[in-house]
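Let's turn to chain A:
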Amino acid sequence: MPPANGGYMVAAYVAAGVIYLAYSVWLYWRSRDR
Partner candidate 1 sequence: MTAIPSAERALKRGGILMAIGLAAVAVVYVRALVFTPEEATQGLAQKIFYIHVPSAWVALYLAYAIVGIFSVLYLLLKDPRLDLVASSSAEVGTVFATVVLITGPIWGKTVWGTWWTWDARLTSTLFLYFIYLAYLVLRSAVEEPGRRARYCAVLGILGALLVPFIHMTVYLFRTLHPMPVVLQPGRPQLPGSMLITLLSSFVAFTVFYAGLLARRYAWARLRAARAQEEADASR
Partner candidate 2 sequence: MGEVLAQAWAIAAKDLLLEFRSRTAFLSALVFTALVLAIFNFARDPTAVSSVDLAPSVLWITFSFAGVLGLNRAFGLEKENRAIDGLLLSPASRTALFLGKTLANLVFVGAVEAIALPLFALFFNVPLLEILGPLVLVIALATVGFVTVGTLMSSMAVNTRFGEMMLLVLVLPFLLTPVSTAAEMTARLFAHRPFAEWAPWLKLLAAYDIAFVVLCTLVFEFTLEE
């Protein structure tokens, strides 16, 4: 019976996703023909 650590998985996936998405959006916006 594996341990119930789905919460950690969600936290990590969300944290990574937010960081990558935030940087992508910031980069795209700031570099938009300035």
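The rule is short, and it goes like this: contacts are C-beta pairs under 8 Å (C-beta built on N, C-alpha and C of every residue); 3 or more make two chains touch, one makes a residue touch a chain; residues count from 1.
Candidate selection criterion: all candidates are chains of the complex that A comes from, given by their letters.
In this text the structure is predicted, and so the values were computed from the model without any measurement.
Novice: Touching chain A in this complex, which is it: 1 or 2?
Specialist: 1
Novice: Please name which positions on chain A make contact with candidate 1 in the complex.
Specialist: 2-6, 8-9, 11-13, 15-17, 19-21, 23-24, 27-28, 30-31, 33-34
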